[in-house]
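Note that one protein chain is taken out, while the other chains of the complex remain in position.
Going in written order, the chains are labelled A, B and C, and every chain counts its residues from 1.
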Amino acid sequence: MKNIYVQELKQVPVEKQKVEIVERKGIGHPDTLADGIAESMSRALSREYIKRFGVVLHHNTDETQIVAGKSKPAFGGGEIIQPIFILLVGRATKEFEGTWIPTDKIALKAAKDYIRRAMANLNPDEDVVFDVRIGEGSTDLQDVFMRRSGKAPHANDTSFGIGFAPFTETEKLVYNVERKIYNEFRKEEKAIGEDVKVMGLREGDKITLTIACAMVDRYLDSLKDYIAVKESLTKWVKEIVTEYTSREVEVNVNTADDYERGCVYITVTGTSAECGDDGSVGRGNRCNGLITPYRPMSMEASAGKNPMNHVGKIYNILANFIARDCYENIEGIEEVYVKILSQIGKPINEPRALDIQIIPKKGYDVKKMEKKAVEIAEDWLDNITKITDMVINGEVDVF
Amino acid sequence: MKNIYVQELKQVPVEKQKVEIVERKGIGHPDTLADGIAESMSRALSREYIKRFGVVLHHNTDETQIVAGKSKPAFGGGEIIQPIFILLVGRATKEFEGTWIPTDKIALKAAKDYIRRAMANLNPDEDVVFDVRIGEGSTDLQDVFMRRSGKAPHANDTSFGIGFAPFTETEKLVYNVERKIYNEFRKEEKAIGEDVKVMGLREGDKITLTIACAMVDRYLDSLKDYIAVKESLTKWVKEIVTEYTSREVEVNVNTADDYERGCVYITVTGTSAECGDDGSVGRGNRCNGLITPYRPMSMEASAGKNPMNHVGKIYNILANFIARDCYENIEGIEEVYVKILSQIGKPINEPRALDIQIIPKKGYDVKKMEKKAVEIAEDWLDNITKITDMVINGEVDVF
Amino acid sequence: MKNIYVQELKQVPVEKQKVEIVERKGIGHPDTLADGIAESMSRALSREYIKRFGVVLHHNTDETQIVAGKSKPAFGGGEIIQPIFILLVGRATKEFEGTWIPTDKIALKAAKDYIRRAMANLNPDEDVVFDVRIGEGSTDLQDVFMRRSGKAPHANDTSFGIGFAPFTETEKLVYNVERKIYNEFRKEEKAIGEDVKVMGLREGDKITLTIACAMVDRYLDSLKDYIAVKESLTKWVKEIVTEYTSREVEVNVNTADDYERGCVYITVTGTSAECGDDGSVGRGNRCNGLITPYRPMSMEASAGKNPMNHVGKIYNILANFIARDCYENIEGIEEVYVKILSQIGKPINEPRALDIQIIPKKGYDVKKMEKKAVEIAEDWLDNITKITDMVINGEVDVF
Partner (left out) sequence: MKNIYVQELKQVPVEKQKVEIVERKGIGHPDTLADGIAESMSRALSREYIKRFGVVLHHNTDETQIVAGKSKPAFGGGEIIQPIFILLVGRATKEFEGTWIPTDKIALKAAKDYIRRAMANLNPDEDVVFDVRIGEGSTDLQDVFMRRSGKAPHANDTSFGIGFAPFTETEKLVYNVERKIYNEFRKEEKAIGEDVKVMGLREGDKITLTIACAMVDRYLDSLKDYIAVKESLTKWVKEIVTEYTSREVEVNVNTADDYERGCVYITVTGTSAECGDDGSVGRGNRCNGLITPYRPMSMEASAGKNPMNHVGKIYNILANFIARDCYENIEGIEEVYVKILSQIGKPINEPRALDIQIIPKKGYDVKKMEKKAVEIAEDWLDNITKITDMVINGEVDVF
């Protein structure tokens, strides 16, 4: 009915392959910062549209461009010499049913609020110069009518989404190391910036974590302080990795440092965007929070796309949800991949194809999993607008 | 010595999997246009640096942002109402050995020249407004010294590159259909724009090509003309596909058209960037020209990165070259994947790991291929700066 | 010695001419807002330079451009639909004696702080989008050396300054009506915006004041409220004019209103820059606070020019000071005009010509005033750097 296919996938699960590479760009990385801003604009616009008209109107704000500034960091506290420039880009419905919506102002405010929330030492009013170039998008009246009566909107494009479950140990490791540095270690150690990039390389049973962590200069009086924080971070990471793996883990932090030449990774604001690193939406983490070159990936930038009919966003989220639910609720799955292809102009709950590919555990038969898997997929398709709500309410991350 | 690993990959080759999705965004797609501009800027800067200083100096121009304009296309010829806005972003060495380099001007000229070459109906001087925000990049003197003596430069980052060979039938099809529409059919039929997106879906032995092709309004007097060109394109594609596959191929062009509502895909300039579609570097084709969600992919944007020490660019090109050479020169390969991981600060010809994964044809032993594969990889590593030259000379495409 | 000339001017004093036109653009008028921002940037930079280097370094920030936004004012409170765009333009010394100065950030902060201080209902962080394009200016080392030893700097240009005293009744009236509305009436009546333009026309002994006063919508519940405030303002102005003249004064407020068509002058932020009125430095008030087409005027924009060696600024201030001091300290002056011409490259206290033109009161002889007038002029020239200090300390207004 709904073009759902379940099949066995014959390949070595990633966990059992010899080599694995996984990367996560942390919240303060310029690309992730762009993602975060893009997504916050879309959420703010969605909420405003709902408040005024009861439905989300057409918009896409998935093209923020961050142009690096210039800084002179220094132990004890340096300076931003030239502010970061952030161009907010997209389309949005600016007039509807006789009312003007202050889209540019909403977008600007959302971007600034996001920076304030996400970054401890970056002041959006002083360290950043913004420009807003949000074009006029047009909302299809018929579409609004349909959605007001609770029907699924039509796909905006021919596009596909991809998801998988479960995470391998290396994936869990890379994801959680960044998350915990941001949420826990940074709270205790103020010198830790938000621009933390974690690269995981597994060679057989040996995992090497290479962490690039921007430090904040004002909380470090000297090189000695810097080295101490670096060692403290290394030690802390070594401790938490045991929660995720029993494999041997090597942890390297800021490997490009060269103390003699005075090359250390200190910043004024906690992000390399302050000096030399530009950032752009959709160039970093996929919507599951990781870059996984050994896994199939979608090139779609989820962040900033409208959560209502943009299949480039919804299908990626949906595919991950279906994969996760299959893995958690069906016995015998080693790995599962979900791929969904849209048909432009058709309701988004009627995809062109929804492929569930399962690598079964030894002794399990994919055939027997089919019914359950189809049920899970159908259930999600029947409730697809729930994803819109979850995105708007901030209950699902997309980067 | 050079951390080269050859191993057998145990999985169903993509050609034999049940489902395959492949996409190519054509030259005039906003994302590809951004890629093309970014790459042309880097090439122009590289040539200028070589002309003035004998070596490529530090730069990266991989962040062009295209903000859609506004147009009113009409049969017989419509109008651009609001020009497209293109922000050229990056870093470049602006002063070296006492000389100032007009980086912004070079970048601007390169961007305009590229548009003139690539797009038949988009006038960069009238239909586009540019801004240039290229920051000051600093060139490491030691590095220049080294390169002047012919040594391989040091990797700028911890990053990886990925390549594979050969293309599946569907991949060849998708790639070449766009290439031939652009290079051949467009030359004969002026109404064909450059913004052609080809999506290929293979289900078993049935391939469906979904083509979105922007038409140019001034060459179409009426809806009848439009329909005629669409049919002519469909027919032409159906003919050329037989060069690449004997599978059944369904060809759909501009499926979102709705003649009754007057919804057809006409444009003034041949690209959807003229009205509503923004574009950004690194969000479209990988450096082999395709988006292949069923294949491992790198998230790195190759276009615009410096071709000298940016491993995010060089390793992706290198991986594809090694894969291709292995496939062409070693008997018995069904599919081969190459993955290369850099070490920041180490010479780029000394990667952290260079993984060659081979799916052998039936009856072949990967062990016996190892020596030859290592030789091919070593040879490329020994001549890695050749890639720099090829990029600058335009002998290798990266999108 | 110092090229000071004193002569009698044979003409009817403006006060006694039949017709007189005087205009003042209030603090919130887009042109004056641009002046205020330009001047605040120069002051902030000057202070920072002094703090870091003991002297003001080269800069000029006299080219702010305000691009109007879009608003939908409404009784009870409307909305800014599209933020105002403000481009901060100029040159400044960005690196000096090995230190980088965060000129762009200082300029941005100064501009925002100024708006916060000057405008009660315009939020620079939410209602305005800024861009900063401040080029690299170069400071002459010899010049810094000289100024550090207390010598007068050299004139940057061939330019002239003009001043006069005293104000006519109409001039006093126009100037003070705006000042008092801003400083007094606006404090009591929150609906009064800062964009108040006062045009005074004197025909013989009849003065007509035409006041355009932007009202702030959130403090007005209805058209009735609006009319009430308008009447209250008219009445208040009629009362204060008696302090400045005994002539008959007609007061017209917001004469373009058309109640039936709903045309009234309400705004969301108190300035017409929110919707349709662009603004630019140097197009409004001269450095004495007025536009006086019946008087000689300089076209130089004083606001934003560096207060150290830019004769276009310093000589206009100086000419007004000398005129005022002559008028206040020399008996028998009806009107006095001072005109100063610089010589590029010569110390600013050695003008090419300093002309003092006096219209004496009946029975007075200009010859007898000469010595005193020359003394006053010489005294100011000897202490010319005092003007720099006064400007930086905010003790002298220039618009």
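Basically, a contact is a pair of C-beta atoms (placed from the backbone, for glycine too) under 8 Å apart; a residue touches a chain by one contact, two chains touch by 3 or more.
Quantities reported herein were computed from a predicted structural model and do not represent experimental measurements.
Here the chain not displayed is in touch, across the complete complex, with B, C.
Which of C:Thr139, C:Ser280 or C:Thr385 touches the hidden chain is settled by the complete complex: it is C:Ser280.
Screening B:Val12, B:Val129 or B:Val374 for touch with the missing chain picks out B:Val129. Taking the complete complex into account, B:Leu108 is the one of B:Ala34, B:Leu108, B:Val229 or B:Ala303 that touches the chain left out. Only one of the listed residues, C:Ile50, C:Ala120, C:Met199 or C:Ile240, touches the absent chain: C:Met199.
Seen across the whole complex, the unshown chain contacts subunit B at 72, 79-83, 94, 100-102, 104-105, 108-109, 112, 125-127, 129-132.
In the full complex, subunit C touches the omitted chain through residues 5, 7, 9-12, 18-19, 21, 62-63, 65, 67-68, 70, 85, 87, 89-91, 133, 135-137, 158, 160, 162, 199, 201, 203, 210, 212, 255-256, 276, 278-284, 286, 291, 293-299, 301, 339, 341, 344-345, 352-353, 355.
Quick note on the criterion: only the chains that are shown with their structure count from here on.
Taken together, the touching pairs link the chains end to end in a line with two free ends. Where the sister copies subunit A and subunit B meet, the same residue numbers recur on both sides for over half of the interface positions.
In terms of their C-alpha centroids, the spacing between subunit A and subunit C amounts to 51 Å.
Annotation: 56 Å between the Cα-based centres of subunit B and subunit C.
Subunit A and subunit B have Cα centroids lying 24 Å from one another. Of all residues in subunit A, those touching 2 or more other chains are 70, listed in ascending order.
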